[in-house]
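With one protein chain withheld, the remaining protein chains of the complex are depicted in position.
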Amino acid sequence: MNHQDEYRVIAEFSMHPLGEGTSLSRYVRSALDELRKAKSVRLSVNPMGTVIEAKSLQEIFAAVQAAHERVFKEGASRVAFTLAVDDRRDKRRRMEGKVSAVS
Amino acid sequence: MNHQDEYRVIAEFSMHPLGEGTSLSRYVRSALDELRKAKSVRLSVNPMGTVIEAKSLQEIFAAVQAAHERVFKEGASRVAFTLAVDDRRDKRRRMEGKVSAVS
Amino acid sequence: MNHQDEYRVIAEFSMHPLGEGTSLSRYVRSALDELRKAKSVRLSVNPMGTVIEAKSLQEIFAAVQAAHERVFKEGASRVAFTLAVDDRRDKRRRMEGKVSAVS
Partner (left out) sequence: MNHQDEYRVIAEFSMHPLGEGTSLSRYVRSALDELRKAKSVRLSVNPMGTVIEAKSLQEIFAAVQAAHERVFKEGASRVAFTLAVDDRRDKRRRMEGKVSAVS
């Protein structure tokens, strides 16, 4: 079975530090920096969040946990985030396929 | 004031018809077809939703309402959707700027 | 047909002003004050958001729009919110029924 053939969990992570001003790109860059350290996930940044693709939910949770902790290390004292997960086990697919299927 | 100079509301719409099988791209295409009829909004599709940019929250709500109704017209009898909104009034920006600021 | 018998849209609104400190209850109280002015909606506050029940999506959007604008009037300059909507047209139900069905 090649990589193409494995099931993937696709998710989107959106994060807001609260009380750190209205310009949050510094924190988002730090969170992205941590997400990129997770070798097992694929990422795609959009204007409202970061899409994460992995072979398991555990890998997504581990990457999100690291990104979340990093935002506190950068100085935030309250962080709100949303993680939307789409886990489909009747069809092998990758994140690009979800877009091409509706285009 | 040119277009570049106006405030924009940026949002993301993610929709799931429930009880219509696991392959939902037909419904997403119909919803996108309605969103595209809203001349006042800009769209960007990603694997987990559609980013919508408009000059006002009303325009976003109107476009989402049309897309939502369309999914029922296509045959769905229960639809769950999430709309995440980011409304910033201290800085003029467009959806592309949110991505380039963190890249 | 009595009130019990009408279809209802059930939603949840969760809102964060950004850059206004970490204690946001003042803003949430103002938003709730606006939501309560919408006579056509029923509300139920929980630790992560406010559940809104109405006869139509338009009523929910109108109430949310008023609440959102109020937060800017209270001084916020950037507001992020999430609205999750569950619209079911094959069964008459009210918000309490969704909880009792799973208890």
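Order as written gives the chain letters A, B and C; numbering starts at 1 within each chain.
Rule of thumb we're sticking to: a contact is a pair of C-beta atoms (placed from the backbone, for glycine too) under 8 Å apart; a residue touches a chain by one contact, two chains touch by 3 or more.
A quick note: this is a predicted structure, and the numbers were derived from the prediction, not measured.
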item	value
Residue ranges of chain C at the interface with the undisplayed chain	10-12, 14, 22-23, 25, 28-29, 32, 44-49, 51, 53, 82, 84, 86, 88, 90-91, 95-96, 98-99, 101-103
Interface with the undisplayed chain - residues on chain A	57-58, 61, 65, 68, 72, 77-90
Chain B, residues in touch with the chain not shown (by the definition above)	16, 18-22, 24, 77-78, 80, 82
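The working rule: only the chains that are shown with their structure count from here on.
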item	value
Arrangement of touching chains [line / ring / star / complete / other]	complete
Rotation angle superposing chain A onto its copy chain B by C-alpha atoms, nearest 5 degrees	180
Intercentroid distance (Cα basis), chain B paired with chain A, Å	20
Multi-chain contact residues (two or more partners), chain A	22, 82
